[in-house]
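Here is the structure we will look at, set down as structure tokens.
One chain of protein is taken out of this complex; the other chains stay put.
Residue numbering begins at 1 within each chain, and the chains themselves are lettered A and B in the order written.
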Amino acid sequence: MKSYRKELWFNTETRRQLINITPEVTKCIAESGIKEGLCLVNAMHITASVFINDDEHGLHQDYEAWLEKLAPEKPYSQYHHNSYEDNADAHLKRTIMGREVVVAVSNGKLDFGPWEQIFYGEFDGKRKKRALVKIIGE
Amino acid sequence: MKSYRKELWFNTETRRQLINITPEVTKCIAESGIKEGLCLVNAMHITASVFINDDEHGLHQDYEAWLEKLAPEKPYSQYHHNSYEDNADAHLKRTIMGREVVVAVSNGKLDFGPWEQIFYGEFDGKRKKRALVKIIGE
Partner (left out) sequence: MKSYRKELWFNTETRRQLINITPEVTKCIAESGIKEGLCLVNAMHITASVFINDDEHGLHQDYEAWLEKLAPEKPYSQYHHNSYEDNADAHLKRTIMGREVVVAVSNGKLDFGPWEQIFYGEFDGKRKKRALVKIIGE
């Protein structure tokens, strides 16, 4: 069994941002030399997400509005977590979007359907944060 | 290490439908010959879900009403994604329900608690779509 590990680093200019990391994960799979296996990609922070969906600008606007409806950023005082912080909403938004994805590696490639793309979802950015890629297989 | 791959195909008659795929996944595990490992089951489309819950009709009605409350289908015009499409709600519903499950394989069987069942959740159906089963182990 082979294993592979890499960290992907981000520093977004805005509090919230969705970044398509499919090219980076594709590179990791090539570097790993693994042909058949499983690839885990997870946020290493609890106010960020890794998820799979469509790379379509309108949908990303819908995500922003929808997450703000389900877990609004403001007023900060509505959350107990915000006595020393202001990012309780980011914890909740990441809960909706998910911490991680596990994807199949088949024939040395991401085993994806037609529109699947992997995103890093930042909900409390403007600082250095990272995601982990871990691949195991043969 | 062994690996196994199979696609499961669906073509639902309604826009939304929950299909119990536990028997198909059970067959995949038997076919794989894998006794100890991990089994990934994921939707290959971004408007569908694979999730684990109870096969109980009342609960499935509750899911339908609840998802319509959290991410209503109509009016279509409420979503930016719907300029050429009408399925933005399906992207959001699938986000709530999740893209994938990872289940343990132990002694050649799905390692499940008493009521766990695997479902394919279709949120934009009436066309051919599929899920992926990928198993690795020994």
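Heads up, the rule we're going with is that a residue touches a chain if its C-beta (ideal position, glycine included) is under 8 Å from a C-beta of that chain, and two chains touch if they have at least 3 such contacts.
Keep in mind that what you see is a predicted model, and the values were worked out from it rather than measured.
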{"item": "Residue of A:Ile19, A:Ile46 or A:Leu110 touching the missing chain in the full complex", "value": "A:Ile46"}
{"item": "Chain A residues that touch the omitted chain in the full complex", "value": "1, 3, 5, 38, 40, 42-46, 70-71, 79-83, 88, 91-92, 94-96, 98-100, 102, 130, 132, 134, 136"}
{"item": "Interface with the unshown chain - residue positions in chain B", "value": "1, 36-38, 51-54, 56-59, 61-63, 66, 70, 96-98, 101-104, 106, 111-116, 136-138"}
